[in-house]
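With one protein chain held back, the other chains of the complex are shown just where they sit.
On to chain A.
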C-alpha cells in the first residue's frame, strides 16, 4: 500500500518525460535553437571553468603550503617609474629570518640559472635551481631514488626529476651518474646525481627539475647575487611558524625595513635626504605573498621581468568568467523568449490538461522538466564540443587543460548543478507563464491568449542581449586596436634585419666571435650590448651632476638612472640619431669605462650618452646644454668615475610600451656585454642562421645557442595581449551567435503569427521587399536601442581598461569603434531576420487567407 503513491509519481514522471521528448521533436526549430544556444553557453562556461580551476589551484600540492610565503621587492624612488619584482636581494633571507624569528620557521633562497647540460656532443639548455639546503624543509619533494636524509645534505648535492632522469639517462635509478653543467661561475662542473625526485605537478609556479644544494662560495665572484642588498637576483621563500600569520610577518618586515635595515643609508647615499614625513617603506617595498597566491596575484608585483613560470592574470580570469556567464545568460534569455513567444501554441494543451484535472503546480513542473531536459541535452553537446576544442584552447592559453569527468566527480557535480540551475533559471518564467492560463479563456477564444506584457518583456530581453553583444564587440575592437597600436608604435629605432645572440657564456671570446661573424657575407655589423630591446634589466645607479669648470651649477642630489652598456656602433646599427653631441667613437679613444687596476684610488674618466628624459632630469631644457657636463658615479665598489656627457639621444621604447620611458644613460662598458646584435642584409635567412650556429659551435662549443630574431622578440612582448584579444574575439563571436539564434527564433515565431497580416498586405499590393522591410524593421528598433545602451557601457569599461597603458589609443578611436560595433550588430540582426522574412514574404498569401 505504501508503494502506491511512489508508483503513481513514477508513472507521472514517465508520462512527463515522454511528453517532453515528443514536444522536443515536434518543435524542431524551437528545440534546435535552444539546444544549440545553450550548448554554446555551457561550452563557454566549461572552457572558462577548466581554465579557472587550473589557475586557482596553484601551489597547494604539498603539505604545509598554506604556511609558505615568498618575499617580493620594489623600489619606488621619487621621480622614477616604480620598479617591482618578485625577486629579492641575496642578504634579505638571513636578515629577516634572524629579525622575525618568532614568525619565521625557516627560509630558503633560489638562484635560478639558465645553464646547459652536455651529453656527448649534444648540448641541452637546462634551467638549474641553486637552492639553500632548507629548500626541502619548505617544499617537501618526494624521492624516488635516495632520501631527504641522505641525498641533499652537502653542498653541490644534485637532485633531478623523474622526467629529467629519463631524458638524460633513459632510466630512473641514476644515483651516482654524473651530469656536466655549464657553466657555474664561468666553469663547467660535473656533478653526480644524489637523488631522483617525483616530477613537480603542472600547477606550480616553481620551475624546478634540477636542484643543486647551493655552495655560497661559487658565487664569490658575483657578489651581487648572494652578498648584495640592492641587487635583486634571488627568490626568497619562508615557512611560517605554526600560528604566525602573513600579516604579522609583513608588519615585522616593515619594522625592520624602517628601523634596522641598511636601506636608509643606501637611500641617502644614492638619492639624498629622506623627505620628512616619509619612511623607507614608502620607497623600498618588501612584500610577503603566500605561495598559493603567486600564480594569480603576483603579476601586480612582478614588474617587467615576470616570474619563474608565466603568471596568471586574475583580472583576465574575472573578465572571462563574466563573459562566459553573459553568454549563458543570453542563451537562457533565448529560451525564455522563445518559450513565451510560442506559448499560444501550447495554450490549448495546458487548458485541456487543466480541464482534465491537472493542477497549476503539476503543469509548471512539467514545463520545468522540459527545460531541464533541454539543458541536459545541450550539456552533452557542450561536453562533446569542449572535447574537440580543448587542445586548441590549451595551446592558445599555454596551459595543459584536461576534461576528465569520470575521474573528477566534483567537476561532474558542478556541471550537473549548473545544468539544473540553468534549466530551472531559464524555465521558471515560461513555466509560471504557461501554467497560469485559464482554460475557459483559452478554449473559447480563437486567437492566441497572448498578453502584450510578455511581448514587451521579450523586446526588453532582446535589447539586453544585443546591448551585451555591442559591449563585447567594442571591447574586442579596443583590445585588438590597442594590441595593433602597441606593435605598430614608432619605437624610435630600427628593429628589422637583426638577430640577437646571447653571449653571456662567451665573455672571454667576444673578439673572436665578432671577427668570425663579421666575415659572413650577409652580416653587415655585429655590436655587443648589455641588453637587447625587450629584454632589459633594471640597472640603477645614482648619477650626480657636477658643477662645470666655467661656473655652471651642478645638482646636490644624485639622479637614479637606468644604464645600458653598448659598444661602438650601437646607435648606428639601430639608426638612432643623437639630438645633440655625438655617439661613441673609437677615434676619440677616451669613451670606454675601464675598470682600474686598483680600486678606490684616483678618479677615472669615461664618456656617457644620456637620453632626453635624463637630460630634462638634470635640468637641461636644451639637450645641447648637457654636452660637456660631468656626472659622478660609483661603478665599481668605492671607485669614483667622472663621466663626460658627449651626446644626448632621443627617448626610445627599449622595452614594451606597457612601461613608460625611464631616464637612461648609455656607457661603453665591455664587462657588461650579454648580447651580440647582428645586423644582416640579404634574404637567405636559413643559410645565415646555419652559419651563425656553426660559428657558435666552433667558438663556444660547450654552450647551447640562444639566437632570436629581434622582430620576433618585439612581437612576443605583446603575445599575451594578442591572446587576450583572440579569446575576447572568440567569446564575443559566440555571444553574438547565440543572441542572433534567439533573434532568429523570435523573428520566425513572430512572422508565423503574422502570416495572415502579411497575406493581407500582399493582397493589398505589398511587394516582397515591402514585407521584408516591415519584418526587419520590427527588430531593428530594439537592436538600435541596444546599441545606444551598449555604447556608453562599452566606452566606460574600455576607457578604464586602457588606463593601464602608458601609451594608448586616443579617445577619438571610440567613435569609429562604436560606429563599427553598431553597424555590425545591426547588419547581423538584419541578416538574421532578413533571411527568414524573405522566406515568409515570398509565400503565397492565398493559403494564409483561406485557412484562418
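The working rule: a residue touches a chain if its C-beta (ideal position, glycine included) is under 8 Å from a C-beta of that chain, and two chains touch if they have at least 3 such contacts; residues count from 1.
Criterion: contacts and distances are computed from a predicted model.
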{"item": "Per UniProt, the name of the complex member that is left out, chosen from \"Chemotaxis protein CheW\", \"ABC transporter ATP-binding protein\", \"C-type cytochrome biogenesis protein CcsB\" or \"FtsX-like permease family protein\"", "value": "\"ABC transporter ATP-binding protein\""}
{"item": "Sole contact to the chain not displayed, among A:156, A:321, A:640 or A:768", "value": "A:768"}
{"item": "Which of A:361, A:756, A:781 or A:839 contacts the chain that the document leaves out", "value": "A:756"}
{"item": "Residues from chain A at the interface with the omitted partner, ascending", "value": "447, 756-757, 759-768, 770, 842, 844-846, 849-850, 852"}
